[in-house]
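Every protein chain except one is present and positioned as in the full complex.
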Amino acid sequence: MTDFSVVGKRRPRLDTIPRALGEAKFSADLGLPGMVYGKVLRSPYPHARILNIDTSQAERLPGVKAIITSKDVMPYKWGVFAYTRDQQLLPLDKTRYLGEEVAAVAAVDEDTAAEAAALIRVEWEPLPYVIDPLAALEEGAPLVHEDKPGNVSVRIFVDEGDVDNAMADAYLVDEGEFTSPEENYCMLEPYAVVANYESTGVDIWCPNAGPHMKARPISNALGIPTSMVRVRKVHIGGHHGGRSEVSPADFMAALLSKKARRPVKLVYTREENMNCVRQVHGARTWVRAGVTKEGKLVGLDFKLIMDGGAYASTGPIAASVAYQMIEETYAMPNLRYEAIRAYTNKPPRGMYPHHPRTTYGGLEMVLDALAEKLGMDPMELRLRNSVYEGYVTPTKTVISSCGQIETIQRAAEKAGWKEKYGKLPPGRGIGMSSSACLIGFPMGIRGGSGAFVRFNEDGDATVISGVVDNGQGNDAMIAAIAAEELGLPIEAIKVVTADTSMTPSDQGAYSQASTILSGGAVKAAAADAKRQLFDVAADLLEANKEDLVARDGKIFIKGSPEKSVSLAKAARTALGRDKAILGRGDRWPKGDHKREWVSNPRGQLASAFSYGTAIAEVEVDMETGRVKLLNMTAAHDCGYPINPLSVEQQMHRSALEAGPAGVMLERHAWTAAGQNINANFTDYWFPLATDVPNIETIIVTTNDKFGPFGAKEGGLSISIAMIGAVANAIRNAIGTTVHDFPMTPDVVLRAIEARNESESGSTTHE
Amino acid sequence: MEQVLIKLTVNGREEDVRVSPHKTLLEVLRDDLSLTGAKNGCEDGSCGTCTVLLDGAAVRSCLLLAMEAQGHEIVTIEGLSDGQNMSPLQEIFVNQGAVQCGFCSPGMILTAKALLDSASSPTETEIREAISGNLCRCTGYTKIVEAVMAASGQPVPVRTHPYEGDVSERAAS
Partner (left out) sequence: MQLPRFDFIQPATIDEACSLLDERKGDATVLAGGTDLLIELRRRLRKPGCVIGLKEMRGLDYIQKDDGGDLRIGALARLQWIESSPIIAEEYPALAQATRLVAVPPIRRVATIGGNLSLDTRCIYYNQSEFWRSAQADCIKLGGDICHAVPKGRRCLAVCQSDLAPVLMALGASVKIVSAEAERTVALADFFTGKGEKPNVLAPGELLAEVIIPSDGQRAAVYEKLRIREGMDFPLAGIVVSLGTDGQGAAAGARIVLSAVGPAPTRIVEAEGLLEGKRIDDDLLEQVAQVMFERAHPVANLAMDPWYRRKMVKVLTKRAVRQALETAKAN
């Protein structure tokens, strides 16, 4: 299995060279002849009816080329699912959060566009608003959507086995309630779109996590066939879950271009990117866990309220994934999970690797509390409860390859767990957590990926795939897979990706499916192309095509590399025989198509599962509550690494986003008036290089049968595991559970004081 | 508030540009000189993606008016290479895996260059301090720190995994 020439080898990512050179073009770097610049007018109210919009003054400003308002828009509502269509890409009747789009201007330069936007007069009727999800669910709360009673966006309810009985019979039960405000995706690249509308269709360049997922709603909103919408990516400065879906910016830029009859560039400010693209759900999780005397989990019970903001977005998925990841991590027969996603008058929310941190982190802290009461090493508790290959989860998903136990053991060994746990000096703590990550779930007719492989006359191959590279290395990943399958050096592979007019449909770079589905499709397409080459090569080598192999640019009979024909020659020979080498392939998730997030949460969920264990060590200043993160260790079962360097990169990314960012620093805060006080990088506590320790990585392999060359996904399990690891390390250091994320010094200090008070029995407050 | 003609020395070339006084160096580099390697990431000087070298020091071009940059040597990321071949530092960033989405990379690389030009073998603490004004969401900073260590000839952790085979064939720095 390891006799590969490209796959599994550590090598620099070729896609990063243009980025290091500074020549890589991101959306905001693009320009087209005659291009004009867009600016968006936004709602200054968290909830208000639009009574009238007067653009006359703005239109008269010299340099203004187009203005769009709800008058230019069809009554089309977008949603990820048929039952979640609730967002007008430019709202007709009312705005539902402070910052929502109201109108947009295109003008000869940004200064003029901004000036014009300021000249648009909107007559508003401010409406009562609600920004707290608990208040939103109360009777009589203002309705964010008139047709959504009680402001319930989504309710997920899973009840498998008999949780109440299990808890009653359990040797020990523990519980906790955990809270978290919103986090931000913090993609370094602010959102930007260039759109060029012509009679034959519209070209759109923008950051995205799946161009095919954008083209459809954009075409619907514009009232044109999807084939007339060409969404492309250029270089993308991060996605992190927040660019999965269509953005009003895509639609507005397209419509402005149509009206202005010129290309339009719309670049968001950092504040717009933080408020008006996507945020991460705030949440409140109550979790209860029961164990036997031996530390076996008998049941888990969750109640969760998520702050969904103004629109449904990916709500059903977002409200579900946590229980799924958890039941794929810990074996237990009884699971109850209720999640209510509430509408509030806040920006829309999307998917994020470790959200809700309250659920993942909360459970892990409860498990450590149970281990403590049992007198058991938390590592032992995790080993005893780990799922395994062939295990069937309460909601009837069968686990395939599973390296969880190995990740626990190897992370523990690397981090010195046995030497440190329970033996650290006061104020120091160490914590551990494990997690599964589901890979590729059923998404109906858009759930799979297709690919083509084309041989060029010089023997190089072009791979055409709908996969999108947001910076994580998907282009390099498919190039490596094609190179390995075709027997070509990686330099001989050219990739064309993420272009809705050119590339086959792809599920998008979320659900961690890029390697397994997009990579799998590329592997199949390459195999198809190789078969066609072998037809020719068999002739040239006077051999049976079944006996041929391709490696290092040559085709030869297996075991006899001395007599060979180059792939280039085979390709040219084919062309000479009036035959073009064109391979095709596709790959679909191995899920149960009847499984549905809300209506039928049962059946095979995903094609494969990655596993990860994270360990973190902290030092807490007991007087200030300030936490210093000393180190992070991560072990990840990626199946098999297409490029170990890339897997490490993704583990590093996950560790940063979960540990320093997710547990210790990041949050949005709101004024009573619904204003986000820190929608900028000065006041939003994005971890700096000085806040992050060295991150150790360990790659564990399990050679998944479904994944291409055994690969699953690179690093996301660590996003989830690191939440619990750092939270538990803090818990271990201060001797009490912290219930609120992020664990900023004030929060940690309150927890320390509460512990001190309960220990001394005193109830005095300063 | 008339436009004025200014002379900027960018990547060793004299450029005549007509600018409005309120234009920042970043805007002029990107919009007038088509040097889009410097990025606009935050508007408030907090992200470092707009970093350029001004007389050899890493500074934020979004916090500098173009007119203020007259008479100084400006180097942008485009100036580090001939456009075909990466400079040794850029190559090390790529080889060490210190570049992912790449939005921070131009600023990060220039900041590293300024550091390495002034300190021959900076410690990990010094490197982290030097790049603390450059945000990165993809790398966890680990491989960036290692790239700067490697660029100054210092040992970096060798990571291998059992299946990786011969270590010597690794494309290290």
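List of remarks:
In order of appearance the chains are A and B, and numbering begins at 1 in each one.
The rule we apply is simple: a residue touches a chain if its C-beta (ideal position, glycine included) is under 8 Å from a C-beta of that chain, and two chains touch if they have at least 3 such contacts.
The model shown is predicted, which means the values in this text are computed figures rather than measured ones.
The chain not shown here is touched by just one of B:S46, B:S81 or B:T139, and that residue is B:S46. Touching the missing chain, out of A:T226, A:T292, A:N456 or A:T682, is residue A:T682.
If you put the hidden chain back, the residue from A:R19, A:R42, A:K65 or A:R341 that touches it is A:R42. Checked against the hidden chain, the listed residues A:D169, A:E623 or A:E759 yield one contact partner: A:E623. Where chain A meets the chain that is not shown, the touching residues are 42, 44-45, 98-99, 110-111, 114, 269, 271, 623-625, 665, 669, 671, 673, 675, 677-679, 682-683, 685, 687-688, 690-691, 744-746, 749, 766. Listed for chain B, the residues touching the missing chain in the whole complex are 1, 20-24, 27, 43-46, 48, 51, 57-60, 62-65, 67-68, 71, 111, 129-130, 132-133.
We adopt the following convention: only the chains that are shown with their structure count from here on.
Inter-chain centre distance (chain A to chain B, centres taken as mean C-alpha positions): 28 Å.
Contact residues of chain B toward chain A in the complex are 30, 35-47, 49, 76-78, 80-81, 83, 86, 90-91, 93-95, 97, 99-106, 109, 124, 127-129, 131-145, 159-161, 163-165, 169-171.
Residues of chain A that touch chain B in their complex: 2, 8-13, 16-26, 28-29, 186-190, 235-238, 240, 267, 269-271, 470-473, 640-641, 644-646, 648-649, 652-653, 655-657, 680-682, 686, 688-690, 692, 694-695, 697, 699, 701.
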